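Complex shown without one protein chain; remaining protein chains in place.
Letters A, B and C name the chains as they come in the text, with residue numbers starting at 1 for each one.
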Amino acid sequence: MDWHRIRSDFPVLDQQVHGHPLVYLDSAASSQKPRAVINTLSHYYERDNANVHRALHELSNRATEAFEAARKKVARFVGAASEDEIIFTRGTTEGINLVANTWGAQNLKAGDVILYTGMEHHSNLVPWQLLAQRTGATLKHIPVLDDGTLDPASIDTLLNEQVKLFAFVHISNSLGTINPAKELCARAKAVGAVTLLDGAQSVGHLPIDVQDLGCDFLVFSGHKMCAPTGIGGLYGRMELLERMLPWHGGGEMIAEVRLDGSTYKQPPHRFEAGTPDIAGVIGLGAAIDYLEAVGMENIHRHDANLSHYAVQQMREVPDIRILGPQSGPRGSLVAFHFDWAHPHDLVEFANSHGIAMRGGHHCTMPLMKRFKVPGTTRASFYFYNTIDEINRLVEVLHAARKFFT
Amino acid sequence: MDWHRIRSDFPVLDQQVHGHPLVYLDSAASSQKPRAVINTLSHYYERDNANVHRALHELSNRATEAFEAARKKVARFVGAASEDEIIFTRGTTEGINLVANTWGAQNLKAGDVILYTGMEHHSNLVPWQLLAQRTGATLKHIPVLDDGTLDPASIDTLLNEQVKLFAFVHISNSLGTINPAKELCARAKAVGAVTLLDGAQSVGHLPIDVQDLGCDFLVFSGHKMCAPTGIGGLYGRMELLERMLPWHGGGEMIAEVRLDGSTYKQPPHRFEAGTPDIAGVIGLGAAIDYLEAVGMENIHRHDANLSHYAVQQMREVPDIRILGPQSGPRGSLVAFHFDWAHPHDLVEFANSHGIAMRGGHHCTMPLMKRFKVPGTTRASFYFYNTIDEINRLVEVLHAARKFFT
Amino acid sequence: MPLSDELRDLYQQVILDHSRNPRNHGELPPPCLHAHGDNPSCGDEIDVWLRLGDNGVIEDLKFKGQGCAISQASASMMTQKIKGKSKDQAASMREDFRRIVMGDGAPQDEDALGELVLLEGVQKFPQRVKCAMLAWRAVEQALEGK
Partner (left out) sequence: MPLSDELRDLYQQVILDHSRNPRNHGELPPPCLHAHGDNPSCGDEIDVWLRLGDNGVIEDLKFKGQGCAISQASASMMTQKIKGKSKDQAASMREDFRRIVMGDGAPQDEDALGELVLLEGVQKFPQRVKCAMLAWRAVEQALEGK
C-alpha cells in the first residue's frame, strides 16, 4: 500500500499549526475526510440537490437513487442481511437513544436487567439510565480489570436470564480494549438477552459482519469513518425492527395520517421521520466506497501497526501510565496519564507543537473514576497517520516532561 | 436588486434537464444552495474539521468557535433573546418531536387538549398523536375554510383554557396560507396555552422575530433556507427550556455521569446529545449570512411578487383549481388540481420539459381529504426563481392540458 | 410545444384511454377474493375483487382505484387480459409484464400480454415501475395471500 499517496487524499492534513506540520492524532473523536467525500458533497449540491422520495422530477430522482444506493452500501459494509435493516441516524448517540426509546420502552419492565460495562461511553450509559427511570428496569455493569479488559468472573455471574439487554462497546474509546464481541453476543443470546454493540470506534476500523458477530443492534457514527458530520447508522435485525413502534413522528414514516391517528410504514422508513440528511447519507456512501477501495483489512493492519508501535515507544517515556491492554491487540488509540501534568496542559503543549490530541474524560467519567485519574491524554490514529508522526509525538512528550517537571 | 446575479450564485440551476433549462419549482420541499454555503462546507472539511467542545487543539478550537458563532447567528436571525435558546436539530420534524417528548411528556396529562389545525404537515400531527396516546391528552383541530384560512369561529370556541399546547403552521406548505401567527400566539397566551410555531416555510422567507411573534417554540429546517441537509433549529423560551428534562442521553449533554445515574447541563447543551452535525451547523450559519446579505425584506418581496404573478397567470389555465387564498398575501407556492390529470402525470409531463415540481399529498393527507383531492401539484418559489420561469410553467400547463384531454 | 419521444411512449393514446375509461371498473359481490394495494410513497391505491372457478380459473375480476394514468391503465388492461386465465397463467403473465416494464429480460410469452406490451415505455421511467405493477401485486396478494 502506498500510504503516503493515501494520506495526500486528505487535504486538511496538509497545513501548519503554530509553525509545525499538523499531526492529527484525534481521529477517535472525529476522523478527517478524503477529497472524494468532500467532492461528493459539492457535486450533490451543485448538480442533484432535491428532497428525496415522493417526487418524480429529475433532481429528486437522482437524489433518491443516490440516497437509497448509500443504504445498500452501508448494509453490505456491515454485513446486514438486507438494506431494510439499516436506519440512518445522526450518529451513535442517536442510534442508541432510538433503540432505548423504541425497543427498550416496549420490552423492558420493572425488574428486568439492563447490563452494560464499566468502560461505556456516556452515549451507552445515559440513554439506559433514562430508560431505567422510565421503566423501573435495573442497571448493572461488568467491571473493568486493571488491564482494561472486562472481568470474566462478573460476566459469568451477571450475564444471566434476568438480563433483557446487553449493551457494550466494541472498541473502548478510552482504553483501546477490543472486546470479544462475537463471544459476548453468543453468551447473551444463550440467556435470551438482546445485544447492542457500540461500533463507534470499530466500524471503519475493522471489517464488520453483523451476522457473524451475532449482534441484534449495531450503532456507529459516520464522522469517525471519513464520512460527513451529522450522519450515522443503526443496524437492527429485521425481526426486532418490524415489531418496534415508531419513535419520531412526521413525514416519510407514515402510511396514512388522519387528524386523529396514523399508521406507519415498514422499517427502515418507520424510523426515519422528516427530511433526512440527504447529502450526509450520500457522503457516507462515498466514504464507504473510499474505505473499501483502500481495503478494510489494510486499514485494520495499518491501524494495528501504529498503535502497537505507539505503545512500545511511549512506554520509554518515564513516569507514563498507559491505560488499557499493555500487549496484544488494541484499537488505534493510546490514552495515558502523567502525574506531573494535567491532560489539558499536555494537550496545550502538544498543540503548540502542531500535534492535535484530546485530553479529559473522553465521555467515560465512570472509567476515569475506576482508574483514579482526573482524565487522560489520548492519541488516536487512523490509516492516514504515520510512524513519523508517532515519533514526533514521543519527542514532544519528552519535551513536555522536561518543561513541566 | 440584481436578481439575475443572485441566481448565478446557485450552481445547480445552471443545467439542462431533458434538453431544457432546469426550472426548479420545488423549493418548498428543499431549497437550492448558494456557492457560498457549498464552499463553507468544503472549507470546513479541508481546513478546520475536528470534533467540537472539550478539546484544546487548534482545529477543534476553530471548529468550536465557528459552531458557536453559528448559534449566535441563528439566535439573531429569529430574534431570540439569547443564543442559549437555540437548539440544533436535524430539522423541523426533529424539533417538534423534541418538544413533544420533553415539554409535552412532562406537562401534559389526561384531559388536557393539544390543539392543532387542519392544515398541519404530518410532522406537526404525528408527534402530538403519539404524545396523546402516551399521556391521554385529547387532540383537537381548527378546521380550514374553503379559502384555505382557519375558521375564526372555531378558534373562538376551541382555543380555550383546556388547551395546554397550540401547535400551528406559520405558512402552509400545501395552501400557501400565511396564518396570523402573532395574533394566534397572543390569544393562546391569554388562555395559558404554550405555542409551537412550525416555521418550516416561513423562516428564510419572511423576517422572523420570535419575541415580536410571541411564540414559545419555533421550529425550522435549514435545508429549506439555503443551508445543508440534515440541520435545523428549535427556538424555545428559556423559561420553558430550563425546566425541560433531557430527551436523548449521551455525550455533551451531561454535567456528571456515574454508572448509576447522571446530572445534566443547562440548555441548549442539555438537548444536544452526541457529536452534532458540525459542518451542517456552520453551513447553516453561512446560509444565514447569505440570506442577510440579500436581505430578508428583499427576499420576502420577491417571493410575494412571484406567487402573486403565478396565481394570476395560472388562473387563466382552463379547469384549474388553485388551493388556498385566491387573493392577498400567500407564501411563495401555488398548489393546484386538474380533473383531467393525476398530479404524478402532470409532474412527469413537466419534468420532461425541464420543470421540477412536486405532486402528491405534500405530507398533508388530512388537508387533501378536506379538499377532496387525491393530491395536488405544487409549484414553489424562492428568490432565485424568475417571472420567465413562471411563464414557462404556464406554457407547459397549457400543453399538458392539450396532451392529457 | 415539442414532446419527447419517451413521454409519448409512456403516455400512448391506448394507455390514456384506459386510464380515462377503465374497463372492469367496480366491485364484485361476495363471496370473492379481495386485496388492497397501495404505494405509500406516492399515494396510489387499488382494490381488486376476483372470483376463482373450481378449476383455478379467474372467472371474473373488477377493480377500483385512484392514482396516476399508469397505475390505472395498467389495472384496466390487466383485468381484460387475465380474465379467463388460470392462476398459473396469471402468475407467468405477471412475471412477463414485470420484465417488460423493467426492461429485465425477454418475456416468455409476449403475445399473451397483448396491448399490455404498450406499457414498455415505463422502462425509461424507473420511478413509475411500481405504478405499473400496483394492480398486479394486488392480484398476486388476492390469489396467493401474499
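As a convention for this text, contacts are C-beta pairs under 8 Å (C-beta built on N, C-alpha and C of every residue); 3 or more make two chains touch, one makes a residue touch a chain.
What you see is a predicted model, and the numbers here were worked out from it, not measured in a lab.
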| item | value |
| --- | --- |
| Touched by the hidden chain, restricted to displayed chains | A, B |
| Listed residues A:111, A:152, A:329 or A:374, member touching the removed chain | A:374 |
| Sites on chain A contacted by the missing partner chain, in the whole complex | 18-19, 341-345, 348-349, 352-353, 360-361, 374-375, 395-396, 399, 403-404 |
| Touching residues (missing chain, whole complex) on chain B | 53-54, 56, 61, 64, 254-256, 265 |
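In this text, only the chains that are shown with their structure count from here on.
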| item | value |
| --- | --- |
| Chain whose Cα centroid lies at the greatest distance from that of chain A | C |
| Two chains sharing the most C-beta contacts | A-B |
| Rounded Å distance, chain B centre to chain C centre (Cα mean) | 38 |
| Cα-centroid distance, chain A relative to chain C, in whole angstrom | 47 |
| Centre distance in Å when chain A and chain B are each reduced to the mean of their C-alpha atoms | 31 |
| Residues of chain A touching at least two other chains | 54, 56, 254, 256 |
| Touching two or more other chains - residues of chain C | 42, 128 |
